[in-house]
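Note that one protein chain is taken out, while the other chains of the complex remain in position.
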Amino acid sequence: MRRLLFSSVAIAALAFGPAAHANTMIELQRFFGACDADYGKVTDVSAAVGECGIITALINKFEADNPGIDVNVTTVEWPGYDQLNAQLASGAAPDVVSMHYSAISDYQTRGLIEPIDPVLAAQGILPDSFTDAARNGVTKEEQMFGLPFDNWTMLFHVNLNLMKQAGLVNADGTPILPTSVEELVTQGKQFKEKTGKPYLVQILANETATYARILYTLLQQQNADFFADPLKITLNTPEAKTAVETMKRIKDEGLTTVGLDYPAAVSAFANGDGGIAVNGTWLIGDYVAQSEKSGTALSGGYTVYPVPQLFPGRDSTYSDGHSWVMPRKDRSPEQVEAIGKLFKFLAENDFQWARTGHLPAVKAVFDMEQFKSLPHRSNIAEIAQTGQSLPAAVQRQFAIQDIIGEEVGAAVNGDKSVEEALGSAESRINDLLANL
Amino acid sequence: MAESYRRSHWKNGLFVLPYLSVFVVLLVFPLAWGVWLSLHKVDLFGPGRFVGLNNYVRVLADPVFLQALRNSVVFVAFSVPTLVVLGLFLALALNRTTRATSFFRGLFFSSSVLSVTIVTLIWRFVFIPGDGLMAVLFEQVGLPPIGFLSTSGWSLFSVGVATVWWCLGLPMMLFLAALQQIPSDLYEAAALDNASPLRVLTRITLPSIARTIMLVAIIQIVMQFQLFGQAQLMTNGGPNGTSRPLVMYIYEVGFVRWDVGKAAAASEILFLIILCAAMAQYVIATRKPEASE
């Protein structure tokens, strides 16, 4: 028995043993993946490629520049909000968390995150140094609730090598992209005929986000105001029906890859399994790196464009962005200062982050020669104007995205009729929003 | 003396006190607290307001809940018989002591010691499109690829395959144990009668281990009804919710949608279902008492 007692005491001691740190410690929690194997020691940010590499190198660099500050990074499964919820509920929230603009209203309305204006002010960062889109994304009730880091949209990543083969390239070397649904179908068929490969590489499996983003985009392009009331979505509309039918038609005509999940879709495009990847800004850096290597499917033949305007309404693409928020908790003044320094560092290095392909959140980056000389950025510059998010007051946007993805996915894959899927999505979302 | 020893004394209760306190604090109280939560509109972060039975109404009217319930039932209905039959088959095949059989026993049990995330990682890499083992094999053979994790029907099936692979060891071991307790004179008698192996199986072996078959089935029903990790990590419940089990529904409602009251109501319904199943089982078991104890 005594032995039992000792071991439980030992366990208790392990459980409550405090960790002593002379340095100021910031707990940072983020998605963007884990890549310590490749970038764990890298402090030369310019050598890093891709979201994971660049953010890992940025934090390493910050720690190297600020010997008195330790940043303890936890990587969570994307998007990590259920884990964050459990942490907030148990009072174990980290100091800094990566958060989509579209998720901020959930936490802000419930008083779970802090306004960061004082932190920015202490570091001399002016709110109007950020782009309007970025600033709007994090601003609620005239306060900023996160450090904006970028803006992103879905894009058309184009494999020019295959497009040439399909005869879909202009004399100047730019790809011929559709300007209407009919053109999309015709060009898609032509592509398939000439190359034997699907025209689009889409993420249609085990993911809900892409379906929702494409639906929002197609609705916006038809000028549909589906969230006139932030507590009520309207999907039983001709516009929504047209949008989903378009998505279904692309699949039914065999113009897209099917059954690919996110990682499979990313590598399928890199391997030349299709002409155009419908995926986010964050992949530009990776794909450019691939196209600069010889012997890959993208060698010397990669470019990228915004999702084309397929409906006469207006040119628009659903956009969102990443930010860094501070959960409400007790912090020492040293910690707040350290977070301020980190925010300042991240804002100053927003160019590095923009190398991923994201649009910078800091205005000044747009004027940097370095940024202008990044490949393909002029093609997609317009998304700064055409990018549009959901109304800021809409809550639970990730849960809504899951519902839409599930229902629209069912319609596209033929498990449900389009009307049925839209009706079911509408009633499920409205039940969710009616019971906030 | 024996009488004095058997006499009721409150001090004897001290032996159960440690467990009972844990039981009350960590099971009874949370159960009651869960009922309380289920009557409130409440999120993860603070006090809510009383809404009566509204959460229960919402759960029972939620098609997603009904779908998840159906998924869980279907999953149990297919995975449990598979586990019982395969486990029994392996036990019969490996029921002797040679180097080969003990090697196979060890092999079939070894997957049980892996954690769910490793099991799902392994099976994801088998089933994922393009790069997965199945995709590679199908391509070699020239078959069209199947979206194992993304097609309705296939996705729950794939979760089931991974689950059977993971859980097979325990039923096999329990059956082996039961087989070894069958008195050998029964077999000797059968050998004298020149009974065929099939007859020995149906007349001696199976009846002798009926209790164990029942036990294994019950353990597996309870375990498989709690399916969560495999589905969440392999298919995330998709497509169209066709592989979302009940427990994942509770998790999503509580931790993704913040609707803790509704999640608590769904939990209580799950509790009622399992309680009813247990009661039914108890009634059946007491009506047909087995020979031993």
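Lettered A and B in written order, each chain numbered from 1.
The rule we apply is simple: a residue touches a chain if its C-beta (ideal position, glycine included) is under 8 Å from a C-beta of that chain, and two chains touch if they have at least 3 such contacts.
The rule is short, and it goes like this: contacts and distances are computed from a predicted model.
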Looking at UniProt, which of "sn-glycerol-3-phosphate transport system permease protein UgpE", "Protoheme IX farnesyltransferase", "Tryptophan synthase alpha chain" or "Oxygen sensor histidine kinase NreB" names the chain that isn't shown? "sn-glycerol-3-phosphate transport system permease protein UgpE"
Wait, the hidden chain, what does it touch out of the ones we have here? A, B
Where A:24, A:87, A:105 or A:291 are the choices, the one touching the absent chain is A:87
For the chain that's not shown, point to the residue among B:58, B:105 or B:257 touching it. B:105
Residue positions on chain A contacting the omitted chain are 1, 4, 7-8, 11-12, 14-16, 27, 31-38, 40, 50-52, 72, 74-78, 83, 86-87, 89-92, 262-263, 266-267, 270-271
Missing-partner contacts on chain B, residue numbers: 1-2, 5-13, 15-16, 18-20, 22-23, 25-31, 33-34, 37, 86, 89-90, 92-96, 98-102, 104-118, 120-126, 130-133, 136, 139-140, 165, 168, 170, 173-174, 176-182, 184, 186-188, 190-191, 197, 200-201, 205, 211-212, 215, 222, 225-226, 228-229, 233, 247, 250-251, 254-255, 260, 263-264, 267-268, 270-271, 274-275, 278-279
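The criterion applied here is as follows: only the chains that are shown with their structure count from here on.
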Between chain A and chain B, what is the separation of their C-alpha centroids in Å? 37
Of all residues in chain B, those that touch chain A in their complex: 41, 43-45, 58, 62-64, 128-131, 145-147, 149-152, 235-236, 238-242, 251-252, 255-259, 262
Taking the complex as given, what residues does chain A use to touch chain B? 81-82, 85-86, 88-89, 106, 110, 112, 204-206, 208, 258-261, 263-264, 267-268, 396, 398-399, 402, 406-407, 409-410, 413, 415-416, 424, 428, 431-432, 435
